[in-house]
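Note that one protein chain is taken out, while the other chains of the complex remain in position.
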Amino acid sequence: MVPRLARYALIVLAITVMSVYLPFLYHKVSEKKVGKTQLFFSPVIKKFVFREMVGEGHKFVTQDESGNNYDRMTFETLIPFVYYKNMELWGKLPMTIDGRTFDKQTIKENRQVFELKPRMIADRSPRIQIFPLLESKPGVTRLRFPEDVFRLTDRMEFINVDTNTVDQDLTDKFTNAVKQAGFVFPARLTAGRVSILKPFDEGFFVVDAKGYTYHVKRVRGKPVVVKTPIPSDLGIRNIKVMENKKKEIYGMLLTDKGDIHLITYDDYRLIKLPIEDYNPDTMDLKLLINPLYRTAVYSDDHTIHAVAMDSRYRPISRYQRVMFSGRTTMADTVFKALFPFWIKTTDKTSGYLRFDVIWNGRPALIGIALSLFAGIAVMYARKFPIRKYWPDLAIIMFTGIYGLISVSVIEPER
Amino acid sequence: MENIIEVKNLTHYYGKRVIHENLSFSVPRGSIFGLLGKNGVGKTTLIKILMGFLRPVSGRCRVLGEDSHNLSSVARSKIGLLFEGHLAYEFMSIAQIEKFYSAYYPSWNRDLYYGLVDRLDLPYDHKIKNMSCGQRSQVVLGLIFAQEPDLMILDDYSMGLDAGYRRLFLEYLSEYVKDGTKTVFVTSHIVQDLENLVNEVMFLDRGGEVLQTSLDEFMTGFRQFRFKRNGSANTLHRDDVIRNLDITGDNASVFSFRPMAEVGAHLAEMGIETAGLEQVPMTLEDAFIGLTGKY
Partner (left out) sequence: MLSSILYKEWLKVRLFWGVALMLNIGVFVYLFVDLRHLFTIEHAEMIWYQAFKIGTLHYAYMKYLLVITGVIIGAAQFTPEMIGHRFRLSLHLPVRPNSMVLCCVLAGLLGVAVIGMLDVFMLYAIIARFFPHEGAKSALLTALPWLFSGLVAYLGTALTAMEPRLSRKFVYLAIAGGFLWLFYQGNDYETYNRALWKPALISLLFIPSVILPVYRYRNRTS
């Protein structure tokens, strides 16, 4: 009895190991190069245009949403704000659209790209809650890291990096400043862009215990704290600070409901993006701003969505399509038939590992049936009475090929 | 009489090679049972099977009334087992190994162990791995005696032992079996040692042939007859009467379980001149070789 259980313990271990590595190997062998679809709103023809990889090598199509095909050069001239450098090369600048004329400088200055990927969301990746608060007015051209970092506990605590001890003065100074602005500890969210490779520093946006958002900066060594008018009942999940030279948008705010708001420099006024079917946990979101339009493009592995907006973020046009890379391939079908389930360890939408069991559904019945058949054949060949060893078959029934390999290699003891 | 070991229809193969075929025998309580056989006839294999370290192809073995393959802890505590080559935990010292084993056996006799081991004149922290073969055997036997087992199974106890150690061991063993309640199952390649020790013997031969008998019966019943050979001896061969034969120079010897008159008549019938036919006294070793052959 006990040796039997020991054998099943080993079989479970073997199945676990196989359901991680066999699918991994399968993907390694079968995976083809797939590019995600690039989708834009053409200010020239007022339609969505896209470039999509449709086969091996460099087989691309460049189309608009109505299905018209374009050659590469024409395609690029349809989205001149993206390819403005080529436009200049081809001598097409300055150009006129809708009666307005754009030269290279205007295009360059009015282009902004904002991005939010699932991994960047605070609760989807681990982050040690220690941050440097940069000097916003350093008086020199380059930003540099201060010799202290802060943590938010029941106060705003500064730690000197050289001594690894709390800097009492600085801590008191900032704690008092944020408290005076009305901040209630502990903080719910601390958001900033920790880098010195950025044009300037906007400090941190901190959500307090009551849900209010504060903007905290260090200006000439002194705290500058602003209690923003952002509503406390918004349910803020993430704030991505941008620090864009244009100083139009502080950053993107994601709510628990999955809405995206832009925080503007206009006294922190929020602009809600009119996006539909956006899932922040699975989709990459890009906001492309050019002199005429704003386009939000968001996609998971399967579908790409886009909404084109005017300069006041009113929707003009929407589009969505299943990408070529999102279509089910032969390899996908074989995968699902071969493996009844697999264990997903890594997750590109999260900084946390998962170890989730993903069931492959109905096609797996084919693999299970074949495995059962093979399992019975193996038992028969090895003269193991099926009546006695039926649990082995039960294992195969639930785990398919993994079970087949496990019970055949770790064969029963007679 | 109660049987301490009972083997019925034991069959075992290594691959296609037959080691035992339908082997049946029993060892009664209080007997000192010698298992004799040349190298490679499966003595160690038999002991491995008896002690549950090997699963036989078929057949049944019972030791102390239990299935040898599922001996209970209680049964094992009553069996003193000497492994071929005097296996021991090499990483332990004299004192450590005694301390270790004493925890397992309720009637542990520490004095018996140190009585044997003290003769080695080694410090108690001397490691077993640094001992000679003889010294190690002394420690191992000491452990088995201290255990005071009901059944001792000794697999080739004499291996690597010089005469003195062997003699010492036999003395201890005689002492141990004196009251007649203890059973010993022993194999040895030094047959003569067993002559004064065992009261039952079993001869194993290649291919699974077996002869089980009491030592007395064997020593009196199995005989060697010698005669001067001449040309006619060439037709000499084994049969029902002539168990084995040996021709050395001018002398021919035949081995048989039959009395001299019968053997003489049988030889005459075969047309062999048996000038000066006489019975030759044999030691156990002679008889063993007579029975199983020199090679």
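So that you can tell them apart, the chains are marked A and B in the order they are listed, and the count of residues begins at 1 in each.
Assume a residue touches a chain if its C-beta (ideal position, glycine included) is under 8 Å from a C-beta of that chain, and two chains touch if they have at least 3 such contacts.
Bear in mind that the values here come from a model prediction, so they are computed numbers and not experimental data.
**Q** With touch as defined up top, name the shown chains that contact the chain not shown.
**A** Per the contact definition above, the missing chain touches A, B.
**Q** Which of these touches the unseen chain: A:Phe200, A:Tyr265, A:Tyr352 or A:Phe373?
**A** Here the residue in touch with the unshown chain is A:Tyr352.
**Q** Which candidate, A:Glu31, A:Glu109, A:Glu147 or A:Asp310, sits in contact with the chain we can't see?
**A** A:Glu147
**Q** Please pick, from A:Asp98, A:Asp162, A:Asp233 or A:Asp267, the residue that touches the omitted chain in the full complex.
**A** A:Asp162
**Q** Mind pulling the subunit B residues that touch the left-out chain?
**A** 12, 14-15, 51-57, 69, 73-74, 76-77, 79, 81, 83, 85, 87-92, 96, 99-100, 103-105
**Q** Name every residue on subunit A in touch with the hidden partner chain.
**A** Interface with the chain not displayed, on the subunit A side: 2-3, 5-7, 9-10, 12-14, 16-18, 20-21, 126-132, 145-149, 151, 159, 161-162, 164, 194-195, 345-346, 351-356, 409-410, 413.
The working rule: only the chains that are shown with their structure count from here on.
**Q** Based only on mean CA positions, could you tell me how far subunit A sits from subunit B in angstrom?
**A** Taking the average C-alpha coordinate of subunit A and of subunit B, the gap between them is 78 Å.
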